[in-house]
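Just one protein chain is left out here, and the rest sit where they should.
Chain IDs A and B follow the sequence of writing; residue 1 opens each chain.
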Amino acid sequence: MTTSMFGAPVARREDPRLVTGNGRFLDDLGHDALAAAFVRSPHAHARIVDIDVTDALDVDGLVGIWTHEDLPGRVGEPLPLLIPHPTLTHGRTAYALAKDEVNHVGEPIVLVIARDRYVAEDVAQLIRVEYDFLTPVVGIEMARDATDLVHDDVPDNVSAHMFQEVGDVDAAMAAAPRTLELDLSIERSACMPMEGKGVYARWDDENGELRLYSSTQTSTGVRAAVAAKLDLPLAKVECIAPDVGGGFGVKINHPWPEEVLIPWAARLLDQPVKWVEDRREHFTSSAHERGQLQTVKVGFDDEGRILALDVKLWHDNGAYTPYGIIVPIITSTQLLGPYKPGAYRVEFWSLYTNTVLVTPYRGAGRPQGCFAMERTVDAIADELGLDRTEVRSRNFILPSEMPYDHGLLFQDGRPLRYDSGDFPASLDKLKALVGWDDFAAYRAEAEAAGRKVGLGIGCYVEGTGVGPYEGGHIQVETSGRVNVSTGLTSQGQGHETVFAQIVANELGVPIEDVHVTTGDTRRMPYAVGTFASRAAVMSGNAIALAARTVRAKALRIAADALEVSADDLEIVDGDIRVKGAPGTHMSLGTVSVMSNPLRYAFDEAAKAATQFAGSNDPSKPPVADDDEPGLEGKDFYSPTQATFANGMHAAIVETDPVTAEIRILRYCVVHDCGPMINPMIVEGQVHGGVAQGVGGALYERMVYDESGQLLNASFMDFLMPYASEVPVIETDHLETPSPLNPLGIKGAGEAGCIPVSAVIASAIEDAEGFPIRSMPISPVELWELRQRHAAGDWPSLRRPRHTSSSPTDTQEDR
Amino acid sequence: MKPAPFVHHAPRSVDEAVAVLGEVGHDGKVLAGGQSLVPILNMRLASPGHLVDINQVAGLDTVVVDDATVRVGALVRHTGLERHEGAYAALPLLRQALAHVAHPVIRNRGTTVGSIAHADAAGEMPTILAMCDGVVEAVGPAGPREIPWADFFLGPLETSLAEDELATGVRFPRFARGTGTAFLERARRHGDYALAGVGAAVTVTGGVVSGVRLGFVSVTDVPSVLDLTDAYAGQEPSAVDWASSADAVADAVSPEDDIHATAAYRRMLAVELARLALTEAAGRAA
């Protein structure tokens, strides 16, 4: 049944090759390539005085050693600042190889190319670099303090200072019956895909052409950047993203130094060269994210309605800003979630530190914003002694208010305007799923057994499917095979499957006939990339539009041939037939033959399209003026604004009364990304996001010491959750369609991770009876908070903990 | 993350291995399971010039259980010992602790003797050797010698094994009849190095406690044993409030701060785990 492909849990087309070891990831290619390794800075902030390679020159298998002064022309210039912004007044980017100064541990200084990676590392180890030490700026407080600077020419370490205000916050705050202030913090984590980055380049000297493979989230972006850096015509550079072992944001930044240097060296040496990032390199030279300090002042009435919200954010952008200030912009806008404060003001400072640069990690600033907003809403509920869901309900934007314009500018430079969503319905579903109203009884039972449990909640809205555009190209071969290409890349999202589902559905062909290619600039040179939960919305709609074009053309050709009206035709299982008279039909493959008038017959089927084969109308050209040969179509989707998905999570946690260990007993998700193309895949995305969120809430952090050394740059000490740390995830869905695009869909990729820190903080707070203001939280931190609380050094929550029926204090009165 | 070059030696006998170790001196490292060593080599935190790979040495892969001891050869993998029914029957503490050694896949390769010779304060098996009052069997140029555990462990990652000596096995003496044991630990993630771990052995003779021993993981520099027999001897095990061990445990451990927990937290954890482990061990004693 081809018509029900959309919305079906279709098994993934990618899987058979991946489960049998037949995937083709970056390091599975190029076994004849030379290997690259780097000398990277062991210091967080230093001037490079001297580089001595003498000892390294004797190593058998060495091919070449290069430092910054060896890099010619644009290769030696700073890497591009990808997303400029008027408030990013002091944007700084790194050089492909450090020039004079290093600004974080792990910054590349020397490129080594050798016979294999073992030898390249031997060489790197023998190169001596002499440094003059500078004071490292580590942590947001130190950056804000600005006694020491990361970049001499950036005053106060501030790369950007941004301010947005809607309404008159000062007046609304002054008029508010009640106010609260919160100091919050979130620490750094990182995407940490299982496959690190990698680049493999082949130079074709005979044709002056470069073929480049990169484990990237944007092959078109890398292609353009590399062509510009190497001063090559775009037409002479192709970039292919092979199977990519996870991205989660870190592979959207580009060009990474290695993406410039490896192709440059391959051309210079006229030999294939490959660099495969190892795990330690990934920790200290790929990007991190999340670190922020926040202050929130909120004014509200006695019913808990937010009248004024005043937020200040200090965002740690690391040593450089190649990806601009997208992360803090998203925090500052998406913080509002499903709520409509009377007046809103947000101000942020993006600060340099001598640490690894910061670029988006799944959620891209939203987890921090959600944390700030949800802590605030919980604090209001606590202040007023109201149920936390009640306060949320009273501040929700209602379905009748959609589209809802916040009056702010979003990350795509367009208005922050919600297109759809039914927040009250989502909350009802969530309360039912987690058993919100029964929790008091559950808690009483648990407490009687000496256990501490708590219930937490978090809500978010996510702008997904941001522009500018994506394209889809569809070509039907004479065999009936349907080739689909789109330019954005895949890192596990199942694009080969969901895009095939869309085409099968739109075109009326069996999904087995549809073959999808992503991330190959030879097939689709115009594309943006895979980020911001945009692939399904952008490429999905582009492909649907292209499929509709192809369908229309197929029906037109078939209608001519069958001498019926196109309106009377349908396509079923790749066969075009007259509705109600299926005996009159022709296959799409045959239409493909007819669409391409031929002089030469290359096979049996092609004979039908040759010049003496059929009844040609001699008065018309074989290809009409307004037509093209071939049964193919291309279209682009470019929306005026993002679509807004949303979700709400709740969790029940248990904290050990003695050891303060934290266990998630239940984790519930209600998610609304509109109609789901493949619910199995959407659910998988939610699962993965929640697991990353759990990591960010309870386990993962980047621990820098004061000298800027990353103390936990290994999987031993950076605590990514195993299966033993991730709870069973219970999900329910709401499907509120977006009015903005032909398929009515919204993005789902990042959603799962956004509210998790907020939810877990809310639940721990509920279990413990005191506020949680900083995440992630480890057992030792909770244990210390308990001690501070017991000593009167940390406040209690005001209200009795989560109750929905009988107040708990009646028992104590007896 | 590729190891630096080294010369690989694959001796076939203990004598051959000892001879090679003598030749290469401090530039040599013994490779058995390699589950601790190879990560260090891959990260180039160590670059020995010679690896003496003992995996081909005959006769080191057996577990022998007799009335007095469980003897474990230097090539017995953790999994081999963990699954050994005879060893379990003789000394259940071995399996109780081995279940906490990293993950099963690591245990399939890593050796118990290797982890004892590595002498990591976060290792479980050095502590078990100490709790059992065990002995390391070593062979050097002068022949074999036996090193009681207390003389073996000198400091974190430091033992009294000479450069030219090979630890060929260890002997875990069995506990007295009527001993119950338990081993508990807490880690940030399942299978990680413990924030703190505690082994307990409680012996009951004629219905009353006659022996109480505790061993600690990750909260002391070197394996050490806390013998609380005097405090509890003669009491009925079911009547003992094991929380009363708290002060003694807190005094016995000397944890340090690291990125995963503070010393104070680890001390608290040791106290709590000791209470739980003693309770569990006493419940098994008869």
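We adopt the following convention: a residue touches a chain if its C-beta (ideal position, glycine included) is under 8 Å from a C-beta of that chain, and two chains touch if they have at least 3 such contacts.
By our rule, contacts and distances are computed from a predicted model.
S.K.: Select, from "Na+/H+ antiporter subunit B", "Putative membrain protein", "(2Fe-2S)-binding protein" or "Multiple sugar transport system permease protein", the UniProt-recorded name of the complex's unshown chain.
M.R.: "(2Fe-2S)-binding protein"
S.K.: Relative to the complete complex, which of the depicted chains are touched by the chain excluded from display?
M.R.: Even though it is not drawn, that chain still touches A, B.
S.K.: Which residue from A:Arg178, A:His687 or A:His789 sits in contact with the chain not drawn here?
M.R.: Going through A:Arg178, A:His687 or A:His789 one by one, A:His687 is the residue touching the chain not shown.
S.K.: Which residues does chain A use to touch the chain missing from this display?
M.R.: Contact residues on chain A toward the absent chain are 11-12, 14-25, 27-28, 31, 57-62, 116, 118, 191-195, 243-246, 248, 278-279, 491-494, 680-681, 683-684, 687-692, 714-716, 720, 722-724, 726, 728-729, 752.
S.K.: Considering the whole complex, not just the chains shown, which residues of chain B touch the missing one?
M.R.: Residue positions of chain B that touch the missing chain: 1-8, 10, 31, 34-35, 38-39, 41-43, 51, 53, 55, 79, 102-106, 108-109, 190-191.
Basically, only the chains that are shown with their structure count from here on.
S.K.: What does chain A use to touch chain B in their complex?
M.R.: 117-118, 121-122, 125, 278-280, 658-659, 661, 699, 703, 711-712, 714, 716-717, 719, 721-722, 724-725, 778-780, 783-784
S.K.: Which positions of chain B touch chain A when the two form their complex?
M.R.: Within the complex, chain B touches chain A at residues 1-5, 39, 43-44, 186, 188-193, 259-262, 265, 268-269, 272.
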